[in-house]
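One protein chain is absent from this view; the other protein chains keep their places.
We call the chains A and B, going by the order they appear; numbering starts again at 1 in every chain.
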Amino acid sequence: MEPKKTSKDLLSDLLTKHYEEAAEAKKNGEIVAWSTSIAPQELLETLDIKVVYPENHSAAIGARKCAQEFIDQAEGDSYSNDLCSYARVNVGYMTIQESVAGNIPLPDVLFCCNNICNTVIKWYENIAKELNIPMILFDMPFNHEYEVSENNVRYIRGQFESAIKQLEGISGKKFDRDRFKKVMGISSETAKWWKKSTSLAIAKPSPLNGFDMFNYMATIVCMRGKQEGLDLFKLWAEELQEKIDRKEGPWKDQEEKYRIMWDGIACWPHLGNTYKVLKKYGINMVTSTYPDSWKIVYENDDLDGMARAYSSNYVNRNLDFGTDNIVNLVNDFSLDGIVFHSNRSCKLMDFRQYEVQRKVQARTGIPSVIFDGDQTDPRAFSLAQYETRIQALVEMMEQNKRKDA
Amino acid sequence: MFLGVDIGSSSSKAVILNNQREVLSTAVINTGTGTRGPEKAVATALEQAELITSDIEYTVVTGYGRITYDKADRQITEISCHGRGAFFLAPQAKTIIDIGGQDAKIIRLDNNGRIENFVMNEKCAAGTGRFLEVMARILDCGIGELSDLSLRTTKELAISSTCTVFAESEVISQLAAGAAKEDVAQGAHRSVANRIAGLAARIGVRQKVVMTGGVALNASMVACLAQEIGHEITVLPMSQVVGALGAALYAVES
Partner (left out) sequence: MKHLLSLIAELETAALNPIKTLKKTMDTSKKSAVGCFPYYTPDELVYAAGFIPVGLWGGQTDIKLADTYLQSFCCSIMRENMEQGMRGQYDFLSAIIIPTYCDTLKCICENWKVAVPQVPLIPMVYPQNRKIQAGIDYLVSEYKRVQEILEDLSGEKVTEESLASSFALYEEYRKAMREFTAMAVHYPITINAKTRQLIIKAAYFMDKKDYVPQLQELCRSLSALPYEKFAGKKVVMTGIMAEPAGLLDIFVQNNVAVAADDLADSSRQFRLESSRGNTVYEKMACRIADQCGCSLLFDAEKERGQLLVDLVKDTGSDGIVVAMMKFCDPEEFDYPIYKKELEAANIPILYLEIEQKMDSLEQIRTRVQSFIEMLG
């Protein structure tokens, strides 16, 4: 009998299949979409439009340490090095169209949702212009109030309706509302299981191993509306629960000594090094603001609920909500400290970091450090600086432990 | 006789031509604007050519210190002067790379030697002679030795940081971890070459590529840069005084 596939195997298979299907679709003359990472993919899934996610692709290129080539291409084409490196890598890829990290077909339509940032609007505008293709924009107004307002929900819902018409025109297919209902059901369910799995890291010691969550993120991005995505997260949750039942921590060879939250995305080109330094000190990353950002949960057939859910992620909320969010994480996950990644590419996260750090410190008393890095540009990181700061964090966390003892 | 003066932030150069555009003398003094460097450069050039001040018909000044220099008939930017001077020395030149102590510029010429486009970096130490100076200090050697050291490299060592300050700490860590000085020296050259290549890509590189400025005297740097931009590079004779030469040529034409 074949050994049961682990979620890690399944993860790899699903990603491979995801890229292969897109390539196949393009070859057969079907339209392919490029989409931002927290976009209403339910609409594309309903119309069976294949989609790839440039952010996933740029991250993979960064992790394979081959981002420089694409960045050089973009900067040679006059893209400023001040701009988001995911965008620079992607724009460079559009010219080079070949990477050891895998290839993605060029798009026929763009699906852009700015709940993650307004930078994607500019990035995708440029793609639309260069390739002369239509761009569907979902503008999620920034929530400066604590909750998402009714006016905002109405506007977003209006954009959903408008997008459906646009997609029907572009694809030549009729939008099947029954299928949509089914897809909504799966998507919401998958998001619930994503939250469930990542929440299992609440256990002490956590069954989640450091940057594992970052690896599974690729699939909550691209598999949300698919049954296989749902199955993957159920399997992952099962495995994690089994580890908890066996009282297994993150590492076979080491104890989990400190539990931290990592604020921001990973430094993909330096994943190995950043992880090793943490492990050296027994620091396990048990959570971040990302699990909640993909908790796109809503009632079946509730378009308003879907609109609200897509507008509710961490970076699209005000500072008070954001702070409460992190304070809850500190308490729920029994955190000892926080590592803030001041990601040169992500101004939306960076320009609130200092105040968030202060507020969380004041309310929870736990120590934190900020280090300079970048999500895909390998040049904007200093291992020496990172090590020094992590060491400083350890000293502070150690001090606290002794104080509590 | 015609005088061209190039006043930089850390050096002053002068070139004297006759009206057949023959170079009568050149001078380089290692202090720049705000010092007596410009005066000394002019005085030295005059002495060498066995001339006195009143023999000079027309003077053109260029460089950072040109605005406050009051002994010239006209001031023209170093972009135009470098272009003019380089074209005179190498009529096939289409791309000029000038890396100085504190800045770097790339100039594109058309078939008639006129400036087509230019790009400059004067804000950031990375990609200039300053970066190499910082590296030389860490390796405890002079700039000349840095170049020699790099030629003896045996292993590729990348200095990935674009920021000079970050790069400093990166290099110190590497040396502490046992990296060879020769490899670090080569890494430093490659780092500058990468920066320059990136700058050049913005306006495009066309053959024939020539190099001017103090850093052009660093053979290892030139070789590295040629690799990065994918073109052969010719180092112009009199590379340090190309700007002053251009200024002098403008003086002749006035």
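Keep in mind that, in the parts below, a contact is a pair of C-beta atoms (placed from the backbone, for glycine too) under 8 Å apart; a residue touches a chain by one contact, two chains touch by 3 or more.
The structure displayed is predicted, hence computed values, not measured ones.
J.: Among B:M120, B:L175 or B:V205, single out the residue that touches the unshown chain.
T.: If we include the chain that is not displayed, B:M120 is the one touching it.
J.: Check each of A:Q68, A:N114, A:T289 or A:S368 against the chain that is not shown and name the one that touches it.
T.: A:N114
J.: Who touches the missing chain here, A:E21, A:E69 or A:E125?
T.: A:E125
J.: Sort through B:S11, B:S80 or B:N218 and give me the one touching the missing partner chain.
T.: B:S80
J.: So which bits of chain A touch the chain we can't see?
T.: Touch with the absent chain occurs at residues 77-80, 82-84, 87, 114, 117-119, 121-123, 125-126, 128-130, 134-135, 137-139, 141-142, 144, 151-152, 154-155, 157-159, 161-162, 318-319, 342, 344, 347-348, 350-355.
J.: Touching the hidden chain in the full complex, which residues of chain B are there? Just list them.
T.: 64, 67, 76-80, 114-120, 122-123
Going forward, only the chains that are shown with their structure count from here on.
J.: What does chain B use to touch chain A in their complex?
T.: Residues of chain B touching chain A: 160-163, 166, 169-170, 172-173, 197-198, 201-202.
J.: Per the contact definition, I'd like the list of chain A residues that touch chain B in the complex.
T.: 72, 75-78, 81, 378-385
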